[in-house]
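Questions regarding the structure given below will be posed in turn.
Every protein chain of the complex appears in place save one, which is left out.
Up next, subunit A:
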Amino acid sequence: MSDTADRVQKIVVEHLGVEGDKVTQEASFIDDLGADSLDIVELVMAFEEEFGVEIPDDAAEKISTVGDATKYIEEHKG
């Protein structure tokens, strides 16, 4: 697992209170990890903080899986 994926997984585990092995790159925040739309807002804020990236609302709306988040961060982090 890449460093980014590893850190994304940790944040998701901490915020959603789910088991680490459920947080696969394919896992959907809402369908698989029990998040609601506000949880995703909070997760996006946590990713921004952790990686020093800005994730605008229109980009955030397209993030539905853990992999989507990892990919976006990889492409935009400094």
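Simple rule for what comes next: a contact is a pair of C-beta atoms (placed from the backbone, for glycine too) under 8 Å apart; a residue touches a chain by one contact, two chains touch by 3 or more; residues count from 1.
We take it that contacts and distances are computed from a predicted model.
A.B. asks: Name the absent chain by its UniProt protein name; which of "NADH-quinone oxidoreductase subunit C", "Peptide/nickel transport system substrate-binding protein", "Transporter" or "3-oxoacyl-[acyl-carrier-protein] synthase 2" is it?
C.D. replies: "3-oxoacyl-[acyl-carrier-protein] synthase 2"
A.B. asks: Using the touch rule from the top, list residues of subunit A that touch the missing partner.
C.D. replies: Counting only subunit A, the missing chain is touched by 15-17, 34, 38-39, 41-42, 45.
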